[in-house]
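What follows is a single structure, written as structure tokens, with notes after it.
A single protein chain has been omitted from the complex, and every remaining protein chain is retained in its original position.
Take a look at subunit A:
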Amino acid sequence: MIRLREMDTIFQNSQRQGRFSFYMTCRGEEAIPFGAATALESQDVVLAQYREQGVLMWRGFSLQQFSDQCYSNESDLGKGRQMPVHYGSRALNYQTISSCLGTQIPQAVGVAYSLKLSAANATDDGRETKKAVSLCFFGEGCSSTNDFHSGLNLSATLKCPVIFFCRNNGYAISTSVKEQYAGDGVISRAPGYGMAAIRVDGNDVFAVHAAVREARIYALENNAPILIEAMSYRCGHHSTSDDSFRYRSVEEVQHFANESDPLIRLQNFLKHHKYDNMTDDDFRIMVEDEKKAILYAMRKAERKPKPSLEDLFTDVYNEMPPSLKAQQNQLNEHIAKYPDSY
């Protein structure tokens, strides 16, 4: 969690210095990705919204990989095609982030449906397939999309092992929860769809972990969806394109930062229970070490070459159609003719 906080802070500052065009922190919500990721198995597929980079971090996405993506260099797994923060890794079962809100919700049901079928097939032909769920993150703002409603209903009628994880952080850009819904949060929707649900303190990493652990057992045992609503607070701006003090007060943010910061709460817990006899100095050293590692990865990312033009036309389709081959040849001829300009 310290690593994530430091990475967010440094990346946000780099964006401000113009090193890349966009960034989003999860400041104040760090307990959510780590609480959830630690309760999942590696075969569980995660479909995130965009503020859940901590799950990838827990699963082993390196600081170098995060940096390469944000700097959009030649090592970026996405080949320089997506905006910063739109991470993805097939190896880590983390579906690439999509900017269009809500789409991940019914898609997570589709993933869970496929996971359910492969688990059923495995018992028939004796192959061993580990049982898996899909876990879908979304913000409370995203729960207003049509995809949310159809996704939840479909998961319940198709009996799919999917965990819907709502990060209720109080805001959707400038829209507060007061304008987002009139009922009791997001959890109150579950009974209408015939679905189990858990509401949890999203700033308590142990509580989040326990909720996801229980939800996973429930989803697999019953082949059924379950909704978790984690109550938290977005301490940062929505993104680097936003200035949140235009619509909320500094005092409000300060209040949450002082009263319920998940990092401070975890540190207090560890100190209280004398875990490893950790002192404030130990925490400080951890912070410094993380900062150094992040800055090192960033500097390396900055020096790497940019993605090559060779990849401009690949992956539009599985096989490159003749029309794109022709365009690629034209481009290559053009570059060969004017090598100094490229």
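As a convention for this text, contacts are C-beta pairs under 8 Å (C-beta built on N, C-alpha and C of every residue); 3 or more make two chains touch, one makes a residue touch a chain; residues count from 1.
Following the convention adopted for this analysis, contacts and distances are computed from a predicted model.
Remark: of the listed names "N-acetyltransferase domain-containing protein", "E2 ubiquitin-conjugating enzyme", "Pyruvate dehydrogenase E1 component subunit beta" or "Dynactin subunit 4", the one matching the undisplayed chain in UniProt is "Pyruvate dehydrogenase E1 component subunit beta". Annotation: of A:Ser62, A:Ser99, A:Asn222 or A:Gln254, A:Ser99 touches the absent chain (contact as defined above). The residue touching the chain not shown here, chosen from A:Leu117, A:Ile217 or A:Leu309, is A:Leu309.
Per the touch definition above, the residue from A:His86, A:Arg189, A:His209 or A:Arg234 contacting the chain not shown is A:His86.
Among A:Ala172, A:Ala211, A:Cys235 or A:Met298, only A:Ala172 touches the chain that is left out of the view.
Summarising the interface, subunit A meets the missing chain with residues 20-22, 72-73, 76, 78-84, 86, 98-102, 141-142, 144-146, 172-175, 179-181, 246-247, 306-307, 309, 311-313, 316, 323-324, 327, 331.
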